[in-house]
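Here the complex is missing a single protein chain, while all its other protein chains stay put.
Going in written order, the chains are labelled A, B and C, and every chain counts its residues from 1.
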Amino acid sequence: MNLNPIENLALALLGGAVLLGLYRLLRGPSAVDRLVAADTLSVVITGAIVVVAWLFASALYLDVALVYGVLAFVGTVAMARALEGGRS
Amino acid sequence: MRKAASLLFAGGLAFLLAVLVAKLPFGETPMVLGKQVLAQGAEQTGTANLVTSVVVGYRAYDTLGELSILFTAALALGLVLGKRNAAAPRDPDAGLVLRASADLLLPLLLVVGFYIILHGHLTPGGGFQGGVIVAAALFIPILARPSRGLDHGVLVWLESLAGALFILIGLAALFQDGAFLEPLLGKGELGRLLSGGTLPLLYLLVGVKVGAELTGLLVNLADAEAVE
Amino acid sequence: MPIPLDTLFFAGALGLVAIGVVGMLASRHLFRVLLCLGLAEAGGNLLLVLSGYRWDSVAPILTGDLPVGVSMVDPVPQALVLTSIVIGVGMEALAVALLIRIRRAYGTLDGHALLARLREDLDERLGVAPDRSEDLPKGHAPFPAPAAKEQEVNP
Partner (left out) sequence: MTEWLALILVVMMLAAALAVVLVPNLVGAIAASSAVSLVVAVIFVVLRAPDVAMTEAAVGAGLSAAVLGLGVRRLGLWKLNEGKKDDA
């Protein structure tokens, strides 16, 4: 697959962002760190799906990114409420 | 003794997977069934998305079975957790940010969910994905304000109605001297919203049923009393 | 050094299944067993979709601007995996409900402690003396004969 420099740059930036998020996910001393890392990763990966849709030259994959961006919020919020603890 | 059994199980699984992968063709032509579906799916069912034509066209009977599995899971969850103690206090409400964004997100998520369901035969998506989104949409307000709760009666009615209509459409096709769940109402023009006969209707019912079931499941889990 | 894409993805899927199964066998906490079951399930789904992939092909969706003569991937494994994922989340919720009940009834989610408790309960129900020491031969174990319970079992 021949890519022009801009596409290469976008892919490199996304790869770097994923690696940074992965570092925090694996290292993060507390559960909150891991949770925030997972949320950040979901944002980065939504962007990655959009870039992949551009590379495949197909608009079909944009729906996946839409669903992902909308639903990552629900999971993060549910886990955040879990971290608040049970009945106070 | 138990460790030996575990090791035996893991070894057997590894052997099975190794054999499976060694025999699998990767990156070659589709299998016999896939070839047939790719060649004739669009003409026979009139849907642009061939995965949809497999799920609610060729394998609609299996989809009915899958819906009943999901229904059984939701039913068993309700039975296992038991009825909610009416006197038990509910969780406190969430903060301002979550409450405000819940009000904003509910209509947005519902629109996205029904878009995904209704365009299931044209673009990726369909009843299962859209049903999950609808369930998430209905669940966010409960997450934000647990004190308000949700009416289970409406969910139960919606779910039963969708299931009954699914079977009724199948029976109508059966009496139209076809097979059970065979698509009716003509094919339409490929790629339009009104195409594929009854397949989009079936997928809409699947979406409503899955959404109602998963919402009930989440509400039941959220209502379960905390364990000391 | 370029690695072939198929080997890479197959290794990833198999590794996911392996990590899930080994984690299920190795962890004591039942909630972690449930998480590892989810991992193994994701790996299995990935294997199924990989079996239908085809080089230089597009998604099995007909659109207006499709080039002539382009090939498509196999839609049948994708349809199977679609239903498998949704059933998986239903089963996961059911398992969580069962865990809540187990915790309520026994007060613990440790697999080994639960197994010991279950064994004791079963032995007591059957009227058999509990054999707590597995290393001693059965004949050496002190065997208190519960007369009343034996009558219950053999009337």
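Things to note:
The working rule: contacts are C-beta pairs under 8 Å (C-beta built on N, C-alpha and C of every residue); 3 or more make two chains touch, one makes a residue touch a chain.
Keep in mind the model is a prediction, meaning the values are calculated, not measured.
Within the full complex, the chain left out of the display contacts the shown chains A, B, C.
Residue-wise, the contact with the chain that is not shown comes from B:Phe139, picked out of B:Tyr58, B:Phe114 or B:Phe139. Considering the complete assembly, chain A touches the hidden chain via residues 1, 3, 8, 11, 14-15, 18-19, 22, 25-26, 28-32, 34-35, 37-38, 41-42, 45, 48-49, 52-53, 56, 60-61, 63-64, 67-68, 71-72, 74-76, 78-79, 81-86. The chain not displayed touches chain B at residues 49, 51-52, 116, 124-126, 128-129, 132-133, 135-136, 139, 143, 214, 217-218, 221-222, 224-228.
Seen from chain C, the chain kept out of the figure touches residues 2-3, 5, 8-9, 11-12, 15-16, 19-20, 22-23, 26-29, 31-32, 34-36, 38-39, 42, 45-46, 49-50, 52-53, 57-61, 73, 78-79, 81-82, 85-86, 88-89, 92-93, 96, 99-100, 103, 108-110, 113.
Basically, only the chains that are shown with their structure count from here on.
If you average the Cα atoms of chain A and of chain C, the two centres end up 27 Å apart. Computed centre separation for the pair chain B/chain C is 21 angstrom, with centres defined by C-alpha atoms. Between the CA-based centres of chain A and chain B the separation comes to 24 Å, rounded to the whole angstrom. Counting partner chains per residue, chain C shows two or more touched chains at residues 59, 61, 63.
Touching two or more other chains at once are residues 123-124, 132 of chain B. Those residues of chain C that touch chain A in the complex are listed here as 58-59, 61, 63.
Contact residues on chain A toward chain B in their complex (touch as defined above): 60-61, 63-64, 66-67, 70-71, 73-74, 77-78, 81, 86-88. Those residues of chain B that touch chain A in the shared complex are 89, 91-92, 94, 98, 101, 105, 108-109, 112, 116, 123-125, 129, 132-133, 136, 139-140, 143, 226.
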